[in-house]
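All protein chains of the complex are present and in place, except for one that has been dropped.
The letters A, B, C, D and E name the chains in turn, as written, and every chain counts its residues from 1.
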Amino acid sequence: MPPAGELRDQSPSKNNNTQSSDTQSADAAAAAAAAISAAAADAEAAGLWTQIKAEARRDAEAEPALASYLYSTILSHSSLERSISFHLGNKLCSSTLLSTLLYDLFLNTFTSDPSLRNATVADLRAARVRDPACISFSHCLLNYKGFLAIQAHRVSHKLWTQTRKPLALALHSRISDVFAVDIHPAAKIGKGILLDHATGVVIGETAVIGNNVSILHHVTLGGTGKACGDRHPKIGDGCLIGAGATILGNVKIGAGAKVGAGSVVLIDVPPRGTAVGNPARLVGGKEKPTSLEEECPGESMDHTSFISEWSDYII
Amino acid sequence: MPPAGELRDQSPSKNNNTQSSDTQSADAAAAAAAAISAAAADAEAAGLWTQIKAEARRDAEAEPALASYLYSTILSHSSLERSISFHLGNKLCSSTLLSTLLYDLFLNTFTSDPSLRNATVADLRAARVRDPACISFSHCLLNYKGFLAIQAHRVSHKLWTQTRKPLALALHSRISDVFAVDIHPAAKIGKGILLDHATGVVIGETAVIGNNVSILHHVTLGGTGKACGDRHPKIGDGCLIGAGATILGNVKIGAGAKVGAGSVVLIDVPPRGTAVGNPARLVGGKEKPTSLEEECPGESMDHTSFISEWSDYII
Amino acid sequence: MPPAGELRDQSPSKNNNTQSSDTQSADAAAAAAAAISAAAADAEAAGLWTQIKAEARRDAEAEPALASYLYSTILSHSSLERSISFHLGNKLCSSTLLSTLLYDLFLNTFTSDPSLRNATVADLRAARVRDPACISFSHCLLNYKGFLAIQAHRVSHKLWTQTRKPLALALHSRISDVFAVDIHPAAKIGKGILLDHATGVVIGETAVIGNNVSILHHVTLGGTGKACGDRHPKIGDGCLIGAGATILGNVKIGAGAKVGAGSVVLIDVPPRGTAVGNPARLVGGKEKPTSLEEECPGESMDHTSFISEWSDYII
Amino acid sequence: MPPAGELRDQSPSKNNNTQSSDTQSADAAAAAAAAISAAAADAEAAGLWTQIKAEARRDAEAEPALASYLYSTILSHSSLERSISFHLGNKLCSSTLLSTLLYDLFLNTFTSDPSLRNATVADLRAARVRDPACISFSHCLLNYKGFLAIQAHRVSHKLWTQTRKPLALALHSRISDVFAVDIHPAAKIGKGILLDHATGVVIGETAVIGNNVSILHHVTLGGTGKACGDRHPKIGDGCLIGAGATILGNVKIGAGAKVGAGSVVLIDVPPRGTAVGNPARLVGGKEKPTSLEEECPGESMDHTSFISEWSDYII
Amino acid sequence: MPPAGELRDQSPSKNNNTQSSDTQSADAAAAAAAAISAAAADAEAAGLWTQIKAEARRDAEAEPALASYLYSTILSHSSLERSISFHLGNKLCSSTLLSTLLYDLFLNTFTSDPSLRNATVADLRAARVRDPACISFSHCLLNYKGFLAIQAHRVSHKLWTQTRKPLALALHSRISDVFAVDIHPAAKIGKGILLDHATGVVIGETAVIGNNVSILHHVTLGGTGKACGDRHPKIGDGCLIGAGATILGNVKIGAGAKVGAGSVVLIDVPPRGTAVGNPARLVGGKEKPTSLEEECPGESMDHTSFISEWSDYII
Partner (left out) sequence: MPPAGELRDQSPSKNNNTQSSDTQSADAAAAAAAAISAAAADAEAAGLWTQIKAEARRDAEAEPALASYLYSTILSHSSLERSISFHLGNKLCSSTLLSTLLYDLFLNTFTSDPSLRNATVADLRAARVRDPACISFSHCLLNYKGFLAIQAHRVSHKLWTQTRKPLALALHSRISDVFAVDIHPAAKIGKGILLDHATGVVIGETAVIGNNVSILHHVTLGGTGKACGDRHPKIGDGCLIGAGATILGNVKIGAGAKVGAGSVVLIDVPPRGTAVGNPARLVGGKEKPTSLEEECPGESMDHTSFISEWSDYII
């Protein structure tokens, strides 16, 4: 497969944040920029956290029955990281993996790596902007299993890269039990991700997902056999993967591409192409694929714009 | 979309109970009829509850290891509403949403609105009649996650209509976590509903489901993008939606229609029509769609009668 | 349907263990062989258990944060059966079905029937060999919801055959809640089974699954209506059923056959045949179906080898 | 019922507590008085509840870490009875006696008998007035194990009188486990009671305690052997029983009497008398007992006023 | 101190079972007698268990709200040992010592040593006969914290003698937390013991208690300093120790002696003597101690018969 960079080069997304900045040459200018960027990220996170607390305070006042929940999960905490760590610790704990242990693990990991917090912020914005059913940031923070699964995955991925594999896998297992979202700790996932509804999502070990991608429930990014090695899909920036789509093997879904609901995709999809059906076909055909006009279907979330071209096939 | 009434007018179902009687003119005759109907509903619920307790008592005697479970969930309670409220409170609680709070919420809601209880009774009968694996009412009451998710949804829907949205959404989140059934609190659902197996069902915010509908697991009634407004399917009375079917957008599935397992439906299906495949086609073709002879596939649960016509396509 | 034996006779698998040895004539030679076989099985289980403990000890030393979990679930136990009983008891318990009750139930059942233990061993080996993401036996034992769901199912199946149906169904319900894996207690399942990822798997009451079968997540082995009786698929030895495949009705998937991801299968698939698509077609066509060269796709796990023949249809 | 004063005037009478007014002739005048009294009690309870909520709201604002606790126990409830029922249900529950069951039991009992609520109000006032360490009503409601144990006892006593003895005893056992306060369900206890610190208090089956009594921790009102029948102390109105005092047998502690800390009392103490020591002696001697000037030591809480007379004995 | 045997030789009790039979010469006659005795003990335990189940069944029928509790703790179990192990496992567990682990530990220990079961039977009978407030065996089994603490102590004592000291001490800690009964695992306790009310009982490391002893709450059998070695009281068979009595040091309380409530005893008490007061005096004086006429005050439970002689001192 091409390096992750190639996928990203074609990305039509504007928020083209690279996933791993550690390979860049870090000259002085870059360092300065990074500092500015870090400060901006901190400010953005702080602003968002202020807004989340305001939402929660409003809801607590309007609904005393929920106030205890809102105080324990949001209003009693001093930062977004603490709130999420508390919430995930309580959701993912079991009788053999205690909430205090998980809380500690989440809090330490979030605190030690600000990029996780920045990704969280981007994910919250993604849900709020893209999902019309998302009525507030606090709603996403508390109730979206896809959002929560992604945040927990980021921690398990961090543990995986620190060669703390057994702990990463135990966490992976809890995420799969509790949220029915199964993301291998090794999978690399960008930011600004929306896992909408999320139940049944399966993402394999060597999968890579770019930034600003939207993935619906029941989507599989799966492998192709028992061979080891790089065997899972690479999803470019800005893609939209419809509900129940199954993408198998080390195939490349180009940046800004769209995969229709229920599609089964076994071969590459070009950037800004649309694949639909089982087996999936390119709308417009292999020879003259229709290139999407929209820049980023992962953000526009238009699931059915291809109907006009596809309607011949149905009903 | 057409008013809900239109969908229902075409309904072939015999138990054509309207979902929302509040639009009817309530003259004296209607009031008298309602009183009689209410009494009949109470009597039916009481009879069913007697039967459920008898089943549970029989099972408790035969299986002492289960007796504690049966007493705590059924035999210690004085009514069906109390039993369900207790069972849901204990299933849906978390460390931050206590069982006592949820129990109170369920019990108050069920008690304040008898139509919820009547719908519960119809759902219990639906499972008992339509699912050959359902060996008793108590089995459904205790163990069917689809049944339990629907009952909890009715409470969250009630809260939603009372503009207690944050509480409705918190409950929604717990239902999705615990049962892997994701029904937006705003979705309108009739009675006599069977969510068979239920895992992975997703029903969006503006979806409407008539009466006597059967929906298998992994079914999606999804939206089509990030635009707000009416954007989810309307399912007529008596429909049968097969496992894994994906229906997207504000499309109308006519009363008594059937959608095959794994189908992807993006356009209306006429009443008593059958849509199969990905993309879905009408059995008999768009021009001469074969109208189902059966009155109500949602009740007859015949998933594969269309094979004779569809078998050309397969194997 | 044909007797279970017929399915198995065509099995290409080498580990052709029969599912139910109780119908065999048990003459002296057979008894001797059984004794030898039992001793061998005991030795194999003991060896595997030793290895699992060694893995857990290594991980506990490397990762103190996980040591408590590893000791409570594995290292404090004297046998594989005790470890699994403890782990399942703690995972499947609820406020109304206590962990001690379930632990007792699991332990008594595993202890009373060594064939369950042998199947557990075969399943552990299946996951370890077939899933490249499975890095150790202990990883599978602790974290694979498919593995755990199958073991719990075997206990509920045993209870079912002992006519302890209400208890079997209560357990079934817990498995479906906790793992999102819904296997009816009456379903007969062989050994050496891999339920990979497992979320959303539904297996109906009269389904039969041979040995050495691999089934991906979201697979449905469903019924075809509300008629009672034998109404679910029979899966031969060594089959591979891809993610999201839906197989409905009392159809026979021949030994060594392969069903592609997302396929909808309503008719028999011949041994070593490959069915793909919705509606499913036989690769090579009905007249000249391509027979797989591989002996046992359930073991080789090659999900996409048919692409070369199928690629015309896609993209 | 006669005014409390009457009791006290006649005290130390045998069991002359007016605790159960149901045997009195309820003529019209009495009924009217009762109605007025009931309305006054309701108003007092409502006022107190308003104050408790105000206290809790103030504390929640000042201390976000505690807000979740305050909302769940106080601020989310619509009445004092609901708040106490919730709090006791959560404190006294166990893995085999669920919080929902206990909550239901408490709420039903409190609701069905307003005299329990009135006694609760009197107890709250008693703690607030008599204990300088009690800084608010909400502090007592949430944190005083003596107060909570008494309220739970009143429910278990009610169950006992309804011949629901096994349930009363199960509750008794939970109170003793959780609060280390052991009050037999049959014991009759007045109102305006302060169990200060409360750990280790033991009150036997046939004990009777009047109104406005203060009892410190480790106090025993015990029996004298294995004979059945009336065998425990009777404590008159307004008594003060010091820490660690042991009173054994069917002895009478007259109204307004005081028992010193650590005393062992086996014989009657006259009204307004003071008994101290082990074995206890009357201050002033048997012949000329010093009568307390204070009317109600149970309210004045003066533990050591007798030192001047007793000091000869010590140090 | 004298050998335990000496204390027992003076025992007035009829059920003079020796505590540790392992020092006896086990010739053939003894073996035969032991077999007969074992069979008799089994029969007695079986009879008692039958009665307990009958009591629980009666209560479950009369009180559905309690039935779940009664089934889970008693009626679902096949033996007294299993019932107690389950009940203790659930009562003593914590988030770091799981109920399944404790259940296993209790069950294995009770099963491996029948003498524990025999002691349990004797304790149940002791409570039923001596405590007029004990209305049934099942009441004691479920609700008497003194009874439960003793049974759990016997297991911790067994672990201590097997040099599993850390586990014994962890169990000891849980007993002290949950029941407020603090018995060092090394303390040797006979059978037919009643710890009435039990809160606050403290029994030190080298204490020895004979058979048929009754001990009230707040009793201390304490040491005398920080020196190691034999430093705690030895309580002979049939003694009665009143509430709040404090006995310190390696003193001997002779068989059939009585210690009054609240007494502080620092010197030996002769067999059948009565010590009362702080500091304790012998009733009748050191020179002419009054010997109790009753054979076994631990069984007759007469706490105050000495009043006639002691009354001069009081009031």
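As a working rule, a contact is a pair of C-beta atoms (placed from the backbone, for glycine too) under 8 Å apart; a residue touches a chain by one contact, two chains touch by 3 or more.
Everything numeric in this text was worked out from a predicted model, so none of it was measured.
The shown chains contacted by the absent chain are A, B, C, D, E, with contact judged over the whole complex. Against the chain not displayed here, subunit E makes contact via residues 94-97, 101, 105, 164-167, 169-170, 172-173, 176-177, 180, 182, 184, 199-200, 202, 204-205, 218, 220, 222-229, 231, 244, 246, 248-249, 262, 264-269, 275, 278-282, 286.
In the full complex, subunit A touches the omitted chain through residues 68, 72, 76, 86, 89-90, 96, 98-101, 103-104.
Interface with the hidden chain, as seen from subunit C, comprises residues 60, 64-65, 67-69, 71-72, 75-76.
Note that in this section only the chains that are shown with their structure count from here on.
Common neighbours of subunit B and subunit D under the contact rule above are A, C, E. Common neighbours of subunit A and subunit B under the contact definition above: C, D, E.
At the interface between subunit D and subunit E, under half of the residue numbers involved are used by both copies, so each side presents largely different positions.
By number of C-beta pairs in contact, B-E leads over the other of B-E and A-E. Averaged C-alpha coordinates put the centre of subunit A at 31 Å from the centre of subunit C. Residue positions 65, 68-69, 72, 95-96, 180, 199-200, 218, 244, 262, 278 of subunit A each touch two or more of the other chains.
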